[in-house]
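One chain of protein is taken out of this complex; the other chains stay put.
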Amino acid sequence: MTTLLSVKGLKKSFGGVTATDDVDLDVIKGELHAIIGPNGAGKTTLISQLSGAVKPDAGVIMLNGANITHKPAHTRARLGITRSFQITSLVMDMSVLDNVALAVQATDGHSFKFLKPARKIGHIRDKALAMLAEVGLAERAEDPTRNLSHGEHRQMELAIALASEAELMLLDEPMAGLGPEESATMVAYLKSLKGKRTILLIEHDMDAVFALADRISVLVYGKVIATGLPDDIRSNDAVRHAYLGEE
Amino acid sequence: MFVLKSGIPPLDTTLLFVQTLNGVQLGLLLFLVASGLTLVFGILDFVNLAHGSLYMLGAFICASLTFLVGNFLLAVLIALPITGVLGYLIERFVARPLYARDHLDHVLGTFGLILVLDTSVHLIWGPAGIAVPLPAWLEGQVGLFGDVVVPSFRLLIIAAGLAAAAGLFWLVNYTRLGMLIRAGASNRTMVSALGIDIQSLFALVFALGAMLAGLAGMLIAPITEASIGMGNNIIITAFVVIIVGGIGSMKGAFFAALLIGLIDTLGRAFLDDFFKLFMSSDAAENSAPALSAMLIYILMAVVLSVRPQGLFPPKVR
Partner (left out) sequence: MIGFSRSARINIGVMAILAILPVFFWWTGQTFYLSLATRLVILAIAAVSLNLILGYGGLISFGHAAYIGIGAYAVGIPAHHALYGGMDFIASNNGFFQIALAVVAAAVFALITGAICLRTKGVYFIMITMAFAQMVYYFFVSIEEYGGDDGLVIDTRSEFPLVNLDQPIVLFLVSYVVLVLAMWLVNAIVNSRFGMVLQSAKGNNDRTVTLGYNTYLYRLTAYVISGAMCGLAGALLGNFATFISPEMMDWSRSGELMFMVILGGTATALGPVLGAAVFVVVAQFLSELTIYWHLPFGLMLIAVVLFARGGLSGILRGKGS
């Protein structure tokens, strides 16, 4: 068991409101690690600090033993962290295929290449199409992104995360806003990824979390109050208290 | 310390004082223009390039009224509500339909408005500038101390500028309207959810900004005369002011306006003398004008490299 991501003492507050409070977290290579917690527990802020979108006030973030605390977001992406967004975050004016191809292109050296048409570069296109096929969107490849449904957008987010070949995928509520059927499909996709990628998953859908996670951390008011196997978390008193108000 | 070359006269302190006063005067005029810009942007998220045209309109309307009623100060008092109404009309017919659009549409629409307003002034008042006569008691000079003498009208500009700044400060911080303005700037939906007529608030803010810019134009008109295009020069400097001060911040606009007024005035007055301390007279006279023309933009660049949000960024919206 090697630790892929290690977070120590991570702190962030916004104008007096503490969003993450001394968070320690280890993500082991290959696991699907879920983070749960009530609304406002600071889950998205945590992800944003890991991806580099938000700078922490204090603490250290290590990836594969290297300190990345002060690396900008684009460098972290190159080092192998990708994230999906809670609110769908795609380039709506571009086609579905272009969106995914950009993620593939990012893994193919720098993009300061000015003259060759990007849409005619076979290996990038093929790989992007393969990723779309994997999430079941192959037929929508040439459609403008804005024409797709919300569920399809979530699938696109996943295809982009896959295409980036990132070692660590930070998934922020991939099931948000999906109907029961779409959720089931998404759970199946994620399940098929287990073992191939390391995933840090934020999710409100407890059925999905307990079906998927190898380990679970519980975040309440910016603090990690428990980390453990799903069964341990289910029976943890502090967690029950935080969620259900039980004494 | 620089070693003084022989033959260079020591700095003339009287001149320094007078130029500092001129710098403060320019700064206060800039503040009057910039405060309206920053108010409108902070609350309405609207970029109004035509704000300088209101400065020009204020000057022309005041000029005509001065001839009509025969008294400059009375003309100012009548011209102020008129520029306010013009501001309201601009808000109603050009700005309001653009609020929901992006900044690009704001700048293009108001750029068109500048062409319309400049040409309208050309049509109404003709191509030449209009000199504005002052009452006799404002024409003279006032001895301050020693041999320092300043035109009394310039002191009036400074007094009026400070009074307007104080009034604005009071309005924003201690009145119900000011409370709404501050609330509207930080949380627009909340204000409308509380049942405040946000539409009227916006119109009021726009008209207030127009009056402030108009006042600046009226105050400068007796010195420079009212002329077409006068607004298009000051608007860029006002932009520099609110960029340096922090867009949306009234306090920032005030301090940045004074800073830029002083730097610009003193730079133009003394930079060549300063350069002569360490370079030849010829070189100083060649390079100083070019550099002093760029001084405030260089200041802007430096401030932005250190603090991209300006010196006094407003609280999180």
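Going by the order they are written in, the chains are A and B; count residues from 1 in each one.
Just so it is clear, a contact is a pair of C-beta atoms (placed from the backbone, for glycine too) under 8 Å apart; a residue touches a chain by one contact, two chains touch by 3 or more.
Since the structure is predicted, the reported quantities are computational estimates derived from the model, not experimental observations.
Contacts of the undisplayed chain with the visible chains, over the whole complex, involve A, B.
The missing chain, though absent from the display, is touched by one residue of A:Thr3, A:Asn67 or A:Ser89; that residue is A:Ser89. Looking at A:Ala118, A:Ala133 or A:Ala188, the residue that reaches the missing chain in the full complex is A:Ala118. Contact residues of subunit A toward the unshown chain are 51, 53, 72-75, 77-78, 82-83, 85, 89-94, 98-99, 101-103, 105-107, 111-119, 121, 160, 164. Of the residues in subunit B, those that touch the hidden partner chain are 41, 47, 49, 94, 97-98, 101, 103-105, 107-109, 111-120, 122-123, 232, 236, 239-240, 242-243, 247, 289-290, 292-294, 297-298, 300-301, 304-305, 308.
We adopt the following convention: only the chains that are shown with their structure count from here on.
Averaging Cα coordinates per chain places subunit A and subunit B 49 Å apart.
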